[in-house]
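Here it is, the structure in full.
For this depiction, one protein chain was excluded, whereas all remaining protein chains were kept in their positions.
After this line comes subunit A, so read on.
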Amino acid sequence: MTLDQLLADTKPALSQIYAEDLPELTQAKDWQSKYRILMQLGRKLPPIPEKMKQPSLLVKGCESRAWLMHYYNQHQDQHFFVLDSEARIVKGLMAIMLSLVNGMSNTELKKFELAQAFDKLNLKPYLSQSRGSGLNAMMARIKDCCH
């Protein structure tokens, strides 16, 4: 497995999440259905193989461990990411976040506000404080990739 392959596998998974799972999630009626969707959605992102999980990819500030890989396409000014988390709910939430930012230009990514975006999707109430901070740590790490 290479980063290229992971990026290639992540991209369609994210499009599907954005197009299909997100609407389903915002319409789900009870918390059980919401969390079932969240966990399935995490499963759609290809996992980063153990061998590739270098300590430098570890995102600190999460209660569970999470990893982030980044690729910047200079010609098209687009940021692409691959991420993984050992906790499934966190991974589901991170997948949603990634589906919103993957492929953004440098300027777009810099301007992106996670809290606002989640608010718009009516997802904020489902994030507890500690989970929020794990997501925020991942978001901060994604933003660090900007120049």
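We take it that a contact is a pair of C-beta atoms (placed from the backbone, for glycine too) under 8 Å apart; a residue touches a chain by one contact, two chains touch by 3 or more; residues count from 1.
Everything below uses one rule, namely that contacts and distances are computed from a predicted model.
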Protein name, per the UniProt record, of whichever chain is missing from view ("Sugar ABC transporter permease", "cysteine desulfurase", "Electron transfer flavoprotein subunit beta" or "Sarcosine oxidase subunit gamma"): "cysteine desulfurase"
Residue among A:H70, A:R88, A:K124 or A:K143 that touches the chain left out of view: A:R88
Residue of A:T2, A:Q32, A:S56 or A:Q74 touching the missing chain in the full complex: A:Q32
Omitted-chain contact residue, chosen from A:E63, A:D77 or A:E113: A:E63
On subunit A, residues whose C-beta touches the chain left out of the figure: 31-32, 35-36, 39, 63-65, 86-90, 126, 128, 131
